[in-house]
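Removed: one protein chain of the complex. Kept in place: all other protein chains.
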Amino acid sequence: MDVEGLGALIALLCADGYTVIGPVVRDGTVVPTPVTSLSEMARGVVDHQGPGTYRLHADGDLLFGYAAAATGWKRYLFPAHRPLWRYDRNGSPTTAAQPIIRQALFGVRSCDLHALQVLDTVLAGRRYVDADYAARRAATFVVAVTCAHPAATCFCASMSTGPAPQDGFDLLITELVGERGHRFLVESGTPLGRAVLERLPAAPATPGDDADVATCVSASVATMERVVDTEGIRDLLYASANSPRWDDVAARCLSCTNCTLVCPTCFCFTTEDVVGLSGADGRDRMWDSCFNADHSLLHGGAVRRSTRARYRQWVTHKFGSWIDQFGVSGCVGCGRCIAWCPAGIDVTEELAAIRAAAEQTAEDAP
Amino acid sequence: MTHKLDGEALLRVDELARVEGEGAMRVVVRGGVVRDVELQIYEPPRLFEALLHGRSFREPPDITARICGICPVAYQMSACQAIEAACGVVVPEEIRLLRRLLYCGEWIESHALHVYLLHAPDFLGYDSAIDLARDHHDVVEQGLRLKKAGNALMTLVGGRAVHPVNVRVGGFYRLPTREEMVLIRPQLEQALQDALATVALVAGFDFPDLEQPYEYVALRAPDGDYPLERGSVVTSGGGGFDVDAFEEHVIEEHVERSNALHARLADVGTYVVGPLARYSLNHDALSPLARDAADSAGLGATCRNPFRSIVVRAVELVEACEEALRIVDSWQGAAAPYVDVAPVAATGRGATEAPRGILFHRYTIGADGAIVDARIVPPTSQNQPSIEADLRQLVQDNLDLDRVLLSRLCEQAIRNYDPCISCATHFLDLTVEQT
Amino acid sequence: MTTDLLDRSAGTDALVPRPFVVRRRIRETSDTTTLLLEPVDRTGLEFEPGQFTMIGRPGFGEVPISISGDSARPGMLEHTVRAVGDASAAIARTRRGDTLLVRGPYGRGWDVEAAAGHDVLVVAGGIGLAPLRPVVLDVLARRDLFRRAFLVVGSRTPDQLLYPRQMEQWRGRFDVDVDVTVDAADAGWRGHVGVVTDRLPRLDLDPLSTFAFLCGPEVMMRVTADALCALGVPAAQVRVSMERNMKCGVGMCGHCQLRELFVCLDGPVFGYDVVQRLMTEPEL
Partner (left out) sequence: MTASAPARRRRQHRRPKLAVWKFASCDGCQLSLLNCEDELLSLAGAVEIAHFTEATRRSVRGPYDVSLVEGSITTAHDADRIRQVRDVSRTLVTIGACATAGGVQALRNFADVSAWTSLVYARPDYVSTLATSTPIAAHVPVDFELHGCPIDRGQLLGVLVALLAGRRPRIQVETVCAQCKRRGNVCVLVARGTPCLGPVTQAGCGALYPAYDRGCYGCFGPVAGGNVASLVARLRADGMSVTDVDRILHTFNADAEPFRTGGQAL
């Protein structure tokens, strides 16, 4: 279909009662924001990302000419700050249920689809369930996009999480340009998606389309600059608890929490009792980070006092212990932690250095 | 038992309350004649003009705001004006209006604070607004609501109520959106109603008799505006001069007993800035609604009783609320939040109407943008001589009054000026002394 | 849309606590109090020895506290709380009739069953006796299931000893060997002075057939576990109860991670074979 077709899709989703959340240019970045029409969404912009920098430039006319949105979709499912419970009229703590709105996430890249699946496991796939997350997730329609223009910070190919979405979406859009013009191939991934698709004025897919998508994906993979060698990475990290590289990175790390809060899979939270002049009202929950001193606080002091220990915890959890805990890597290769680190610390570079240090030690050993 | 001030007496209040900052009063009466009146400022000096040396010309809006937490916007506005004057920049009309809107917020907050929390308790015989609230809860609630509206306006335009973060040389960091402007409208409408009610309320107070023949000095704004963020200086004696000539006309002296500087008008001497001066010199510039409110409160076109300054402040509350509504309603956005200002080796001056009166700034900037010299003349140091004159007159006229009552009356007289001692220190303990 | 997620959202919210009323409080030592709590909704709290609850006093925050009562009597929830910081002090100073907010029980307990047919050794340091009291009560209640039973309790000073009356009762029994040692004795103390590991040799343990349950400061657990392993007790038969910061108790907040372990879900009780390496790595 063409651009108008996409406009019709958004209109249809709005008409169906979804709040459509799509990529919008704000403060020089692309940020998922509620929209009501295609015209509000980012178009003709290209992102240039590097360690500690993100710049957006006007270029071309593509709708999805940039990589994954600067901030992830996490806050729409796992709010940065939410009331957990309040006292009801009888003085009993009761879920502070916020009205769950039906939302359509529009333009989710493959890395973020994987991140949603990770959060599904963490927050709703085990014995205890974050009911608020589960309810929001159940009310979420996902429109994915094939990522054709990865940023310099991306490494989803290494993490086997992209750039082409495989599942976890209701609809999948691939933006194609070429002899046959600027067009969008839309596929459904669920019956719900198919039902929406059937109501759209779209020409059926032609045999050449699949080939075009494949070309688009391989071109995308070819442009990806960063890599992570994931071979035995968990054991590598477990064995590298005393790598000298941790001291090196600790000198640069600000322990500022940015990497963890932009990471689409980081889920740590803290709680706080809400108290007014007339007494306790209930309890709230907000995003927390393992880079905060209070995170590991015990009576008598924090367990992880040094930045070295905190950085090690973060990387070891993301790339190593996550696998033991949830069966998948905690990193989906979106590169956000690289771009949004004020100190420009690049996790792929740190991992490579840790591996190199480990190999060096192995060599040195008789 | 009552103690009158006969013979030789000393009246002192060591710690002036309900003023912004720390000060004291001392009045010496000998043989039934007031011999000496002193307003002492023991607010420790914070040396702002000196610490601005070598700072970037972009920093005064943030740094000088810290001179006073009650009127930071005034400092930011005068600083911007002076620096922009030095650099030869004139901000676009929309930016000027947005500054005026921010300033309205500060006027509303500051005047509501003074009228309700600081001054009204004097007229109604309470120690504080909190005691007042015990008997007149609705009155205090009304005042707090007004104050809150002022703070909300400052938060909208400036980011926060104390030391706003959104002001920069050349304009603002970020423009408020049309939607945000619309959202604050109901609160401002309520504020306007509260302001009108305030005029009615304070008009009913008892005002001690005192007529003072001072020279009034205030800004006059172009286009028939009530003066806030711009204007040139006019005096009740018929004089007038440009802000650039301010230092030729205003002479600041350092008085021993005080950490504040006293200002005098060349050729004239003691003068008064602030609501009384501003009102009397700009009565014609008031909006019809504010003017009607003033009329019904029994204020003439000029007001010479310092105790009635509370009524003038209430009228100015009406003016500020209306003006804010006007700007909010007409807001169409601006092309850019600020204009670029490049440093120019030059001297620039700026003066705006702080809630307490004219606030003058002068900066000399080097070509590299570093500040070479800075001078700040706040309203309270300009008013200090008149406050002392008022006290002299009051004590002389009321020598037969009970000592405690007289002391209270003196405090009230000082509060007429809403003296901001934090500002003047670059300023108070009420003492009438027995010698 | 994932329908199974919809189902999952329908369950009770694990993060919402239930109100309990303090029915009795027993002052154990100068800083430690035992509270007996009754659920307002009268639904008892079935638990296994070693499990804990997240308990909070409204406005003061929530902390993990082990259940120190008898697992055979779940109607009354029992906690022994040492006042070390704001939340614990606030909980410890509640009065009879006050309401506390409780979630749980959470975590994996000591698995006392596994010790059936073996010698049972319980080693507690300070407040560490609280999560171990249910073990002692359980073993004594089903005494025939186990072989020899030892209880070694360490305390800083004699007046810091928990549950003195119950300890007297246990001492009076012939089917459990109770050994109490203090770091610093006072004038009236006639017992041992020293650390708990000093008491191990005299027990004449049968290493391969011993199950040890340890709780106390992390160093004390490590030193004791190492000593037991050195005696030949298999590490998997040595259990320790770990302590980490917890905000949720249900594996969601991320605070209690010990590398791949969630102390709240996978523990707090772990076999020493699982945590030995992790306990020796500083700041993990």
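Chains: A, B and C, in written order; residue numbering restarts at 1 for each.
Simple rule for what comes next: a residue touches a chain if its C-beta (ideal position, glycine included) is under 8 Å from a C-beta of that chain, and two chains touch if they have at least 3 such contacts.
In this text, all values refer to a predicted model and were calculated from it rather than measured experimentally.
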Omitted chain - touching chains that are shown: A, B, C
Of A:55, A:180, A:199 or A:299, the one touching the omitted chain in the full complex: A:55
Residue among B:90, B:130, B:182 or B:301 that touches the chain left out of view: B:130
Among C:86, C:113, C:175 or C:218, residue touching the chain not depicted: C:86
Omitted-chain contact residue, chosen from B:66, B:264, B:304 or B:326: B:66
Among B:165, B:182 or B:405, the residue in touch with the chain that has been omitted: B:165
Missing-partner contacts on chain A, residue numbers: 26-29, 31, 52-56, 70-71, 75, 80-81, 251-258, 261-262, 270, 272, 275-279, 286-287, 289, 292-294, 307, 339-340, 342-344
Chain C residues that touch the omitted chain in the full complex: 27, 33, 59-60, 83, 86, 89-90, 92-93
Where the unshown chain meets chain B, residue by residue: 15-22, 42-51, 53, 55-56, 59, 62-63, 66-70, 72, 113, 117-118, 121, 127-131, 133, 137, 140-141, 144-145, 147-148, 151, 159-163, 165-166, 168, 173-174, 252-256, 258-259, 261, 337, 411, 420, 422, 426
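Note that only the chains that are shown with their structure count from here on.
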Chain contact topology (line, ring, star, complete or other): other
Geometric centre distance via CA averages, chain B-chain A, whole Å: 52
Centre distance in Å when chain A and chain C are each reduced to the mean of their C-alpha atoms: 39
Averaged-CA centre spacing for the pair chain C and chain B, given as whole angstrom: 65
Touching two or more other chains - residues of chain A: none
Multi-partner residues of chain B (each touching 2 or more other chains): none
Residues of chain A defined as touching chain C within the complex: 84-85, 91-95, 120, 122-124, 126-135, 137-141, 170, 190, 192, 238, 241, 267-273, 275, 279-280, 283, 285, 288, 290, 294-299, 303-306, 308-309, 313, 316-317, 320-321, 324-325
Touch list for chain C against partner chain A, complex: 1-3, 5-6, 8-19, 40, 56, 58-62, 84-85, 88, 99, 101, 243-245, 247-248, 250-255, 257, 259-260, 262, 265, 281-284
